[in-house]
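As you look at this complex, bear in mind that one protein chain is not there, while each of the others sits in place.
By written order: A, B and C. Residues from 1 in each chain.
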Amino acid sequence: MALSRRDFLKASAAAAALAAATGGRLGATDVHAAEGGIRWGKAPCRFCGTGCGVLVGVKDGRIVATKGDPAAPVNKGLNCIKGYFLSKVLYGKDRLTKPLIRKGNKMVEASWDEAMDLIASKFRESIAKHGPDSVAMFGSGQWTVFEGYAAAKLFKAGIGTNNIEPNARFCMASAVTGFMTTFNSDEPMGCYDDLDLGDTYFLWGANMAECHPVLFSRLIDNRLKNPKVKIIDFGTRFTRTSQMADKYIRFNPQTDLALLNAIAHIIVRDRLYDENFIRKHVVFKKGKTNIGYGLEDKFKFADDPKPMTFDEYREFLKPYTPEYVSKLSGVPAKTIEEVARLYADKSRKVNSLWTMGFNQHVRGTWVNNLVYNVHLLTGKICKPGENPMSLTGQPSACGTAREVGTFTHRLPADMVVMNEEHRKKAAEIWGVPAEKIPAKPTYHATEMFRALDRGDIKVLWVQVTNPFQSAPNLSRYRKGARKGGDRFIIVSDIYPTRSTELADVVLPSASWVEKEGFFGNAERRGQQWFKMVEPPGEARNDLWQTMELARRLGHGNLFPYKYVEKEMFEEYRKFTLGQGKDLAPYEAYTKARGLRWPVVNGKETLWRYAEGYDPYVKAGEGVKFYKNKPNDYKAVIWARPYEPAAEAPDRQYPFWLCTGRVLEQWHTGTMTGRVPELKRAYGGAVCEIHPEDAKRLKVKHGDKVRVTSRRGSIVLTADLRGRGKAEKGNVFVAFFDENKMINELCIDAYCPISGEPDYKKCAVKLEKA
Amino acid sequence: MNFRRWTIIRRLVQVGVLCLIASPLAGFSFFQGSLAAGELLGIPLADPLAALQVVLASGVVASAFLLSALGVTLFYWLLGGRFFCGWVCPVYLLTELGDKLRLLIPAGKLEIPLKTKGWMLLAVACITALSGVPFFEIVSPIGMTTRAIAFDGRSALLCLAGLLLVEVTLARRLWCRSLCPLGGFYALVGRVAPLRLRFQPARCSSCGDCSRVCPVAEVLVPSLDHGTEQIRSGDCTRCGRCVDCCPEGALTYCFGYSDQGGPR
Amino acid sequence: MSGAEEETKRVSRRHFLKGSLALPLALTVAGGLLTVPSLRRADARGFYLRPPGALAEKCFLGACIRCGKCVQACPYRAIRLAETDAGVAIGTPFIIAREEPCQLCTDLPCIKSCPSGALDKGVTEVEKVRMGTAVIIDRENCLSIRGLRCEVCYRNCPLIDRAITIEPRHNPRTGVHTIMEPVVHRDKCVGCGICEKSCVREQPVIVVQRTPLPQQDAYEF
Partner (left out) sequence: MPISGVVIKCQMERLGELERELHRPGSVEISNVLGDGSLIAVIESASLEEEISLVKNIMAVQGVLDVRVAYHNFEDQLMAE
């Protein structure tokens, strides 16, 4: 029957409300009649770490619509422009639908059997010839929890190697080591509610306006409501965030270390700290200094923490006077004083937010520690509206990479392979002998690609990521991948990418709502969704792919599930219970719009370590860092000095190069690049240059410039009018453009503690091209 | 002499002009624009009539523009005014084609006096002044052709086809002989131009070949009848076909004025 | 002179009167009748987005000699020539912003190339260009005004934070978010059309229109 437009509207309204009330699937049947056959289901957005909820409209086995989920607490029905076009990202013309096997220089279609047999044989050969450490898996913070868990289990408990890493090593690792070293437990104490409840926000190396659009809109709303709210943006580049902030403070790259120490210096000097809090909850430590940059292959580093007293710490801070740091950072001493006072102001609820500016940093772990220092000194932590908060860039960097622990050194729920107890527990849950899990971590991401280049790793399987566009010092690792010999590369993806072009086998994957999934966002919120449509052609879930390999390698017994996702999740959940990382039963997630762990007796936790919110903190304890047993339940203030970047501008290469993202395009653009509207909105990468620098180089807006580092060189269009304003002596280039792979220029120096490369700082020169 | 020297050279020039106009499409940059206004090796060229129209229509006076227009006028004055028509204008080439076609099919014989061009010039001036738009630039088949060549103005080609049809069916060389106001303008210039056709009556055998090939025979014939020394009419396009076809070599190009009278 | 010659003279005079005067007169009248109304029609046909520095439309139509030099001067191939359907505007340059907007080259080569002064040589910097004014014609369909984080037009505006700014206001629908509304400022907008090109909706909700004339108003505030 033909509905009038008005009736249709009303029907849609009812349908959406119903979907909202019943969690999509439940309502689906009721909704069916109402809306011309469109069924609605809930899912988290496929893109950034914000974890917006969306309603997915399905008709005739195809996604015909998406819209912000009004019932989702994160975004309450809103999306950014990427989320708005979610329904199109799966339907690009060049979607991979058949397994491809390399024959010479051609990729020829093959059956799943051929492909999986080939892969399995390569794994078997390599393991037999060169041992289990010659095969590796490079995964993703876009892995669903199931995919990550299956891969980790197969490699650590089945094949018996720690050769598994997520691309999260490229974006979150420093945050992880920051949390671990300071609190001995990964992930933030705060949550997004802090964006509504606080009144003072320091943004460090985060372009929230473009990279966490919906959260930023929430932050700004807080300011609209409350005139007291101040937003201070620390950065090396003037962004849309700086534009909307109350104050933009530019500092010279790498000097954030000094700045934070200066802030601590002032707080200690003027006794602005919270003595009581420090006595109760804080210990002081120092670690090694001059820890290097990991530029040479097989670089190894182990910190050696030494306890220190408050007075020693005070001594350590002495040199970081505002005057000295002002010279170093280019920030006026007066400003530093003001900032320190804001941080310490007892009448203010202070939050720090950061992303890649901190994490992609050769001292990423340190700078994370340093920001905690300030919050710990002032006791502005673990309170509603008062927290340090590390934002994430991928939908499940937290949920999968960090919580499941798909890093070479990690096991689920904060456990590590180096710890025998942890191995025992894992082995027990996985039903394998403890000695099966190797005790030594092998390669972290960068080292993994170096090992591939050297030939130590023969077989590499890449899932749900695009490392041959996103790795630093790209040219070396791209060459390495095609050096031949026994090297064999498998890439699972949904579109042809700069990584699939290097693969020996390309597997067509199912994506997002083409499979059942589970993501964990930046505020510890786990979100589940059901499969809603069939993947195109022969494309298949990466989870199936991994388990299929397991079966063919004789590790099928690791995955003895019927309802795979549910049972696997319940097994994984065992790791979390009683660890302060408790997840709810799977059922609960199918109904809720996500739950923030620890979830104890069905109640989620908004603020960790805080009495009244965190079930692990007993009455009267106030705040307790209960995960930090080794430091008798106290957080650590680290004495971390300023140390220079791995590569700084010189006469030959006089500019800093910083890379990053734009709102319209996401990561390497493989999905957003398939949406014509987004392509039109932001087509290709450009090079942001400061007008005065441009003048000196006789470069006008729109001219072509050649950007060259010691590692590579590309030609880009100069942008002097752009959304981002480069500071003098700096240039900025977005990394999404597969035709302009700026990462070829980036240096593969990394933080020795986290192993995360510094994409934000290397030296380049510019010439008019 | 039957080796058609001038005609061949002239064809080369005409085709050269077409190539010049098309050259930007091929990525060359030594010529930009069209016959209305262009730039050859950095030298600005402007159609004097176009310049005149701009002034009349909008009152906008771009001195550089008018100057280059003056330069162009002088150039064509030197080479005999309608030299532009005979050697440069692509429409002339088109109507010459029409001429050839007329030999194949029964063609109309309508006669419109050459002087009409002059009046058309006046007419264009009036309409331009009245309407405030450069009237001729809008309707000009010359503009249409050049745009069609340089910017593939598809729809313009229709008008040209139409023009060709009229040329063939109604009247011989109707546009170039009698209607084109630009031709009219250059005819005026041509009256006092130094480059002319020289006639040596002594050699003439009155075979009449020249009058057969001449596009504007009505100015050639009387002069020959009077046995004047120079063809002084501004209507003569200096196309040189008569020179080529004269078996006795009685007709040649010459430079300078002879005081001898004779019909203009 | 012989009678025969007399005869031919008279004939030619009559001929002259009949042919060479009547015809042009007829043409003048006809042409005039044709042009003047079609000129009005061209105005009514609405708004051509002209290249930078173009004179006021009526004057432009008079000053532009349809030579196409600006088309060849544009490095982005944004400028095209009007076809016969454009009436008197045939052969004049214009821009279809949705397909390829004006990229506002710093040195404005199109203006430099114009011989007749139809593109005003006095316009030397991009801020001074006035091709038109961007207008959000469909607020209902503007994602930013709906509260979504789009603002693509704003971020792509070459005069960002001047020609287009963001006016944040509370979003009552969610209660915790901001509506970041792009607002065009007529006094700064040059009408390049980059916003129109980049709008993500199927029908652009922000388009460049003829800059409205300032209205006389006795009231000052």
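Here is the rule we use: a contact is a pair of C-beta atoms (placed from the backbone, for glycine too) under 8 Å apart; a residue touches a chain by one contact, two chains touch by 3 or more.
Model, not experiment: these values are computed from the prediction.
A.B. asks: Which shown chains does the hidden chain touch?
C.D. replies: Contacts of the unshown chain, counting the full complex: A, C.
A.B. asks: Decide which residue listed in A:Leu18, A:Ile164, A:Leu353 or A:Ala726 touches the omitted chain of the complex.
C.D. replies: Residue touching the chain left out of view: A:Leu18.
A.B. asks: Given that one chain is not shown, which residue among A:Lys67, A:Arg223, A:Arg237 or A:Arg498 touches it?
C.D. replies: Of the candidates A:Lys67, A:Arg223, A:Arg237 or A:Arg498, A:Lys67 is in touch with the missing chain.
A.B. asks: Using the definition of touch stated at the top, determine which of A:Ser87, A:Thr408 or A:Gln527 touches the missing chain.
C.D. replies: Checking each option in A:Ser87, A:Thr408 or A:Gln527, the one touching the absent chain turns out to be A:Ser87.
A.B. asks: Spell out the interface residues on chain A facing the chain that's missing from view.
C.D. replies: On the chain A side, contact with the omitted chain comes from 6, 8-10, 12-22, 30, 34, 38, 57, 59, 64-67, 70-71, 77, 84, 87.
A.B. asks: In the whole complex, what residues of chain C lie against the chain that is missing from view?
C.D. replies: Counting over the whole complex, chain C touches the hidden chain at residues 141, 146, 172-173.
Basically, only the chains that are shown with their structure count from here on.
A.B. asks: Indicate which of the five shapes (line, ring, star, complete, other) describes how the chains touch one another.
C.D. replies: Chain contacts: open path, no cycle.
A.B. asks: Taking each chain's centre as the mean of its Cα atoms, which chain lies farthest from chain C?
C.D. replies: Of all the other chains, the one whose centre lies farthest from chain C is A.
A.B. asks: Applying the contact rule given earlier, which two chains have the most C-beta pairs between them?
C.D. replies: Pair with the most C-beta pairs in contact: B-C.
A.B. asks: Using the average of all C-alpha atoms in each chain as its centre, how far is it in Å between chain B and chain C?
C.D. replies: A distance of 34 Å separates the two centres.
A.B. asks: Which whole number of Å gives the spacing of the CA centres of chain A and chain C?
C.D. replies: 47
A.B. asks: With centres defined as the mean C-alpha position, give me the chain A-chain B separation in Å.
C.D. replies: It comes to 74 Å between the two C-alpha centres.
A.B. asks: Check each residue of chain C and list the ones that touch at least two other chains.
C.D. replies: none
A.B. asks: Can you list every residue of chain A that touches 2 or more other chains, as numbers and ranges?
C.D. replies: In chain A, no residue touches at least two other chains, as defined above.
A.B. asks: Which of the residues in chain C end up touching chain B in this complex?
C.D. replies: By the definition above, chain C touches chain B via 15-16, 19-21, 23-25, 27-28, 31-32, 35-36, 39, 55, 58-69, 71-73, 80-81, 83-85, 88, 90-91, 113, 115-118, 121.
A.B. asks: Which stretch or stretches of chain A touch chain C in the complex?
C.D. replies: Against chain C, the touching part of chain A is residues 68, 75-81, 84-85, 196, 210, 213-214, 216-218, 220-222, 224-225, 240, 243-244, 662-664, 677-678, 680-682, 700-702, 721-723.
A.B. asks: Quick check on the complex: what are the chain C residues that touch chain A?
C.D. replies: 75, 103, 105-107, 143, 147-152, 155-156, 158-161, 166, 168-171, 173-178, 180, 197-198, 200-201
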